[in-house]
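This report concerns only the one structure given below.
Of the protein chains in this complex, all but one are displayed in their positions.
Our next item is chain A:
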Amino acid sequence: MATLKRTIGFWISIVLALILFVVVQVLISGEILNSFYVNTLFFMVINIILAVSLHLIIGITGQFSIGHAGFFAVGAYASAIMTMKLQMPFALALLVGGVAAAVAGLLIGIPSLRLKGDYLAIATLGFGEIVRISLLNIEYVGGASGMTVTHLTTWPWVFACLLITIIVIANFTNSTHGRACISIREDEIAADSMGINTTYYKVVAFVIGSFFAGIAGGLYAHHFYIIQPTNFGFLKSFDILIFVVLGGLGSMSGAVIAAILLTIVSTFLQDYPETRMIIYSIILILVMLYRPKGLLGTKEVTSFFKLRRAVQGGIGNDNKNTVA
């Protein structure tokens, strides 16, 4: 009984999520939603997965990574190679995309996570650019003209990936490991002196974050028919960063809400890309000047309902600017 009481919030959210799944599935199969909305919905979910995966790295562990599009690209290309060149099933391709991105995260994480703050940011940025330039120069994946990919992404796949991402990252955050990561965000030197292996936890967070970015990449590649290195530039990394910053560094629900809102905004502004970027940048500057902790700070949406003690992602005191 006690276990049920403790986990009731979890089960309620699972049930709600399944209801959402069935409703959307009915809407799609009944063709009530036209393809434009379905497209936007898929794109939104991919953005949410990206935002949540980056949230683990920046919001929870406090490591400022601005090369997330690099992992996204690795996942997209790895899964596309699996399905298009090696004729593997989609599920395996998604998994391989995630694993490839995780390996990339491990390779780049071990050396560069010794760096702090600004230097880490620049190293990850450099990594993102190296991935993009390499993809441009590899003929096997089509170089600049990109790679055509069959459309395999369907709503059950998208939804399953989203659900798994959120459950894994939420549970990670609430585990011993997650607490260790939060302590690194709060004060790395203090965490170190309390016996936490900071490098290990930073790399773990980085690898998990990259894994889910790779999964998002796989979904993206099999949804948009074609992938090109230009889709994974520097601006894509900033897009993801904006979700996390706007939602609140350290708040997963904040990142999700920001991803949903900004995807809707950018869909409406699709025909005016400059206006979209101007609005984005002004939002970014104003948020940093007047509300540097983002929309929700380190709070979660659930903490407003008091169903359970506010534990996710943060330690009560959210007036403090905690990162870096």
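List of remarks:
By our rule, a residue touches a chain if its C-beta (ideal position, glycine included) is under 8 Å from a C-beta of that chain, and two chains touch if they have at least 3 such contacts; residues count from 1.
Basically, contacts and distances are computed from a predicted model.
Note on the omitted subunit: UniProt lists it as "Branched-chain amino acid ABC transporter permease protein LivH", one of the names in "Outer membrane lipoprotein-sorting protein", "CO or xanthine dehydrogenase, Mo-binding subunit", "Helix-turn-helix domain-containing protein" or "Branched-chain amino acid ABC transporter permease protein LivH". Within the whole complex, the absent chain has one touching residue among A:Ile12, A:Leu86 or A:Met288, and that is A:Met288.
Only one residue from A:Leu241, A:Leu262 or A:Leu296 touches the chain missing from this view: A:Leu241. The chain not shown here is touched by just one of A:Val52, A:Leu125 or A:Leu296, and that residue is A:Leu125.
For chain A, the residues in touch with the chain missing from this view are 64, 66, 111-112, 114-115, 117-119, 121-123, 125-127, 129-130, 133-134, 136-137, 189, 234, 238, 241, 245, 249, 274-275, 277-278, 280-282, 284-285, 288-289, 292, 321, 323-324.
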